[in-house]
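Complex shown without one protein chain; remaining protein chains in place.
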Amino acid sequence: MTLTRRKFLKAASVAALVVSARPSAGRAFELKGRMSPGPKALQAGQWGMGVDMNKCRGNCRDDCLAACHEIHNVPYIPKPEHEVKWLFLEPYENAFPERSHRFLSKRVREKNFFLLCNHCEDPPCVRVCPTQATFKRQKDGIVMIDYHRCIGCRFCMAACPYGSRSFNFRDPRPFIKKINPEYPTRHRGVVEKCNFCQELLEVGRIPACVEACKEGVLTFGDLEDPTSVVRELLSEKPHIRRKPDLGTGPSVFYIT
Amino acid sequence: MFNKGWVIGGIIVFVAAAAFPFYWYQIGQGKPFPKLELPAKEKRCVESVEFMRANHMRLLDAWRIAVVRDDLLIYTSTKGDKFEMNLHKTCIGCHTSTERFCNRCHDYNDVVPPCWDCHVAPSEIGKGEQS
């Protein structure tokens, strides 16, 4: 008798599996053909940024950071453990720890360097993401995060050698001073970072930080285009990148 | 060893409990479909009413993927009208009250989409400025 019960249960569980594995109908939804880029969208092979630290006098109230964090609803969380930042400032010895030594000139030592996501050519964060929630756009090289897909495993934070990524340890809404209704806030439990103002590029505007810097420190352009402002700057002045030995190919260049 | 009475009794109780929504629906009276507030000025939506009613969530998802992943921005409808694929400018631009449009129907169907956890609902605008 036991055997027949066993057999019945086996058959029933197999049947249940078959029924539940049936693909749900109507999942496919194809609208791709109806979509096109914005008419004013700025195009590039690989967006990049030049940061001319010689021009950065710091005679401002960190307008670049404020502009970015305001339009992207980046929360201000006072506790450094749970901070969220897209753009941030670090002294030379923290921005370039492997280049720092005791004979640095006072001018370099005391300067705060402007840091952000490097939108690497070969980003390790993208390599490790288990859901492709973070990815590098083929078209313009921006490293993006899909906030609807991110599961918050923080593998990308372990993989990013630049500390560019922040995790929403808590609900960010109460920490946003003034919410910009045109840009979403994030959910607690996802990772976020600088997106090179993708939402502005697609309507024909340059990134907010570049626009906000009155001293002309920041230049933004296509690294694949020899005539772009960034390429012109790079051909004129000596420059460095953060941790180039890791082979990630950062797209942000510093002139010191 | 099979405890026939208990097994059969149990099955009857289980079926009765599982079928509860069906006979409850027959006994009770369904709530009337809520009245949705439509935009005053704009009469044409992205697609037909039937399509939107059935597929707006899939459309929004397809839009999102196109904008975030494929660097696309403009949607051309079946009728040939062009729309920016932007929840805030396009959708909320017309349907200015999420309470009187989205939520009424969502409440009726008892679905709780988490859109406004991140996207800023019109009623949220201006909140938190004082803090």
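Going by the order they are written in, the chains are A and B; count residues from 1 in each one.
The rule we apply is simple: a residue touches a chain if its C-beta (ideal position, glycine included) is under 8 Å from a C-beta of that chain, and two chains touch if they have at least 3 such contacts.
Keep in mind that, in the parts below, contacts and distances are computed from a predicted model.
Per the UniProt record, the absent chain's protein name among "Dipeptide ABC transporter ATP-binding protein", "Osmoprotectant transport system permease protein", "Nucleoside recognition Gate" or "Polysulfide reductase NrfD" is "Polysulfide reductase NrfD".
Considering the whole complex, the hidden chain is in touch with A.
Among the residues A:E90, A:E121 or A:E182, only A:E90 touches the chain that is left out of the figure.
Annotation: of A:R5, A:R109, A:R127 or A:K177, A:R127 touches the absent chain (contact as defined above). Interface residues of chain A with the unshown chain, by the touch rule above, are 80-83, 90, 93-95, 97-98, 100, 124, 127-133, 149-155, 157-163, 166-171, 187-191, 243, 246-248.
We take it that only the chains that are shown with their structure count from here on.
Taking each chain's centre as the average of its CA atoms, chain A and chain B sit 30 Å apart. Across the complex, chain A meets chain B through its residues 1, 29, 31-32, 34-39, 41, 73, 135, 137, 139-140, 144, 146-148, 173-174, 176-187, 198, 202-203. The part of chain B that touches chain A in the complex is made up of residues 1, 55, 58-59, 61-64, 66-77, 84-85, 88-89, 114, 117-120, 122, 124-125, 127-129, 131.
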